[in-house]
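Just one protein chain is left out here, and the rest sit where they should.
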Amino acid sequence: MLFLIIKRILLGFITLFIVSLITFVGTEVLPGDACTTYLEREAYGAALEACYKRLGLDIPAYERYLSWAYNVIQGDFGYSLSGQMPINEVLGPRIKNSMVLASAAIIIGIPLALILGIITALWRDKLPDLAISTITIFAMTIPEFISATLLILIVAIWLQWLPGIVIVPTDVTFFELLPNIILPVIAIAMIMTAHMARMVRSSVIQVMASDYIQMAILKGVPYWKMVFKHVLPNALLPAINVVALTIAWLLGGVVVTEVVFNYPGLGRLVIESISNRDLPTVQALAIILASIYVSINLIADLLTLALNPRLKSLQIRK
Amino acid sequence: MSDIIQKVKNLSIGFRSKKGEEILILRNISTNIKKGETVGIVGESGSGKSTLALAMMGYVKQGLYTIDGECLFESSNLLKKNNRELEKIRGRKIAMIPQNAGQSLTPNLKIGYQIDEALRLHTNLKNIDRDKRISELLKKVRLPSPETIALRYPHELSGGQQQRVAVAMALAGNPELLLLDEPTTGLDVTTQAHVLELLNFIAKDTGTSMVYVSHDLGAIAQVSDRIIVMYSGEIVLEGPSRSILKKPIHPYTYGLLKSIPKLSLAGLPDSMPGSQPQPGSILKGCSFFSRCNIGEDKCKNNSPELEYISDLKTSVRCFNYKSLKNKDDISSSISRNEAIINEKEILNLTNVSISYAKQKLIDQIFNKTVDTNPTVKDINININKGETIALVGESGSGKSTILKSIAGLLKTKDGKIRFEKDRDLSSNLKQRKPNDLRAIQLIFQNPDESLNPNHNVEEILSQPLKLYFGLSGKELNKNIIELLEKVRLGEFYMSRYPRQLSGGEKQRVAVARAFAAKPDIILCDEVTSALDVSVQAAVLNLLQKLKDDFGTTYIFVSHDLAVVRAISDRVAVLYQGRLCEIGPSKNVYQFPSHPYTEVLLGAVLEPDPDIKPKLVAEDIVEEKPPEQGCSFQGRCSRILGEKCKKETPPWQITKSGNAIKCHINVNDLEKLQS
Partner (left out) sequence: MDIDKISEEEQKNSLSKVLEVLKTMASKPSGFIGLFILVFHVVLASVSPFLAPYDYKAIDPTLMLQAPSSEYWFGTDSLGRDVFTRTIMGGRTALTITFFGSLIALLWGGLLGIFCGLVGGKIDDVVMRIVDAFLSIPWILAMLLIVSLLGTSTEVLIPALGFFYGKGIVRVARAATHDVIAKDFIVSARARGHSNMSIIWNEIIPNVRDAILVEGAMRWSWMLLGFSSLSFLGFGVSPPTPDWGLMISNARGLMSFAYWAVIAPVVGLSSLIIGINLTADAFAKALGIDRSTKAPV
């Protein structure tokens, strides 16, 4: 067991290492370096040299990578060109804000998806399934920027119930932030819930068709007891990994949603730093977002390991 | 009337096809199950036997629905009851033992919990009493150390153990009626015999009525008092076990019994033409008409009713049953041409060992062998041109592994495989010459998997012809038609896809593909196991015919000892990847000498109520061969002691001419066995 956990964690680190290589090589290979890209037309003379010095671009690439990687491991992402301050200071409050947004969406999304998925599976092809499934197809396919725009149009402009655009400084307290995040959370949670509900549905349907469920029925197990004891544990276990992948993938949608609502999180920072051609910040963002992705998958892996009797007994025998 | 426990009345179950037609799976079934009796329901796949058993619990599979009739239990119709009411009957009054216990036990729940659940639902026992009862039940089904088994998960048990757990779970509610749906299918021969013996014991011990559903007349014969034969959704024959098996007065049952290979009988079984019609395809007349050889004109348009024959206490659905009443030749077979063994060696295996263990990189570099205990070890067999040699053994005996390495799919670890004395086949596929590849062809167990579903028959057969002989155009076409003729399929099969063929037809195409290469040796890997019995006999006869025509050598792997008896000239018995006994078929079957051969043959079930299996050894499942000594030491009832555990047994020749690998002196062995 311990060996398996260590192996998974190591694999996660290898992935992150490759990601750092990709981003580093990527920004190297694409035309222009950090300084010429950032300074654009003013990229000559003293300004350029000063920039080179600051970023250490005058030393060979592999040395730069090593010292950059060394600093990143110690938690120092370098210096933001557009913000004119250490990247860590730029990132701090942004990460907090995005975390609030994403976790709110996940906290609402997962239980909702479970309930909807189970209902649609148990009432398969009946009215509740048809109704909910139709809604999930819409929620799943419509891009976040459209649903967010429509939410603003309807709830904020026509009904005037909630603020449409978030106009708060980056470092507000949690309670000041709260009314502002309701709409963005709905926008993110909608697509996330729809995806997960569909997966839960098909997983439950698959298990319901298995021999052991037929056996449970023939054994006289009451319906709801069978659902909770025999169906759900077996249906939800394989869904964990897929759900994790979905959540990680949908983090991309958070970027768009943050832009629509003008929300001061990591997503908007992505757009800002790319618009400002601030390559060091972009690199830092790539590593951070990739680590989030890797950790979500790691958590899912470990959760599956912990809950699956097959894997548990595997190591008891050894 | 009071001794009837379940009454099925005019039951019809069916489904609606895509076109909206009503298609019947069960057609007007009526029968009674009496208290304390065991009824066997036998039929081929698709005959509706499982649907009938499930209906007896008030359960109809999704997609199917009851069209007419009722299943009366305690004088109320189960098919009309709602789920709440059924929950009180299922598991308590009527319990089910499923076909594949491995898949029928919920994977995330411990064995103990699953039995406890049944106890909580269906008994009033208190917590402590339930724990005691779980142990009792597990002991009753003869599971070793019940306390630890209860704490295990289903996947941690062997197939036989899982099946026993399913039996224990069914017994938990003290049911009055037990339904068993193919409970021993998929188990090894010896395990199967043990489970059946257990079921017989339970029937006697508890007095429960049983309905035993199976395709295997051998198993049915061992347990049932009464037999119901089903064909195409109808009962065609019903009566006391003995009269059904000894005097099968329905042509289907008669043909079925003749098509089962029997251990006591050398030679090939008689085959039945055709295959069971698809549900819904028979609209009028007798459903067996197309395969019947005593049919008349009236059978074509009139369907016979079930008729009670009082002297045999049997009901039969046939106009012409009288013509079978006096026939007395079910125990006969087609004698097989003895192979013309011209003593010319075609294949030779010397000290072959095969290992699945992967070599580590370091060991590869230093050329070290790490695996001292390979899956298959010390195999020495020489095969003569034109003979049929069979490799038999239970799962894990290494028989398929040996076949794979002859085909070049697995590399041997040690030893030599030589073809026609001078051609070395120990290398893997890539190094073999095209002509050596052509000379050895494979036929697989399951034609569903061995034929590419995206190719039609023409494409399937043209592959070897193009590859080995470079044929194209008219020549290719001509050859394909010839091949189809050889396996008795018409030219029009060329454009068909595998999904449009029946199981038997698919296997014929697979046979044709193997013969397309004009091979010297054909490796047959359980080629009849996936087929229905009546189809199996036809395929066996076809293989024998082709062999007579072309002088091909067969290496035949099977777990079914009766099939091997029918087709093989020589038999090699394997246990845990080691040879136990080898010799001419008739000698091995008549005078089994090695203790394992004795166990194996003793466990075979015959469709004859007078032949009971002999259970000699325990059916323990071993996962790995022992590091040293005799491979069978763990289960041998005649074990001598330390010698068997430490030293590899020597080869000895018995009086009847078999070679056995055993420490016990052949003369002593003979005395012990007589």
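Residue numbering begins at 1 within each chain, and the chains themselves are lettered A and B in the order written.
Convention: a residue touches a chain if its C-beta (ideal position, glycine included) is under 8 Å from a C-beta of that chain, and two chains touch if they have at least 3 such contacts.
What you are looking at is a predicted structure, and each value in this text was computed from that prediction instead of being measured.
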item: Option from A:9, A:135 or A:242 whose C-beta touches the chain left out; value: A:242
item: Of B:146, B:408 or B:629, the one touching the omitted chain in the full complex; value: B:408
item: Per the touch definition above, residue among B:185, B:200, B:303 or B:477 touching the missing chain; value: B:477
item: Of B:119, B:137 or B:451, the one touching the omitted chain in the full complex; value: B:451
item: Per the touch definition above, residue among B:372, B:495 or B:665 touching the missing chain; value: B:495
item: Missing-chain contacts mapped onto chain A; value: 11, 14-16, 18-19, 22-23, 26-27, 30-32, 37, 137-138, 140-146, 149-150, 152-153, 157, 195, 198-199, 201-203, 206, 242-243, 245-246, 248-253, 255-256, 259-260, 270-271, 274-275, 277, 282, 285-286, 289-290, 293-294
item: For chain B, residues in touch with the removed chain; value: 407-409, 429, 432, 434, 437-438, 440-442, 444-446, 449-455, 463-464, 467-468, 473-474, 477, 495, 513, 517
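Here is the rule we go by: only the chains that are shown with their structure count from here on.
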item: Inter-chain centre distance, chain A versus chain B - centres from mean C-alpha coordinates, in Å; value: 51
item: Parts of chain B lying in touch with chain A, wherever the complex brings them together; value: 54, 57, 59, 62, 83, 86-92, 95-96, 98, 100, 103-109, 117-118, 121-122, 152-153, 155-156, 169, 173
item: Partner chain B, residues of chain A touching it in the complex; value: 209-223, 229-230, 233-234, 237, 309-310, 313
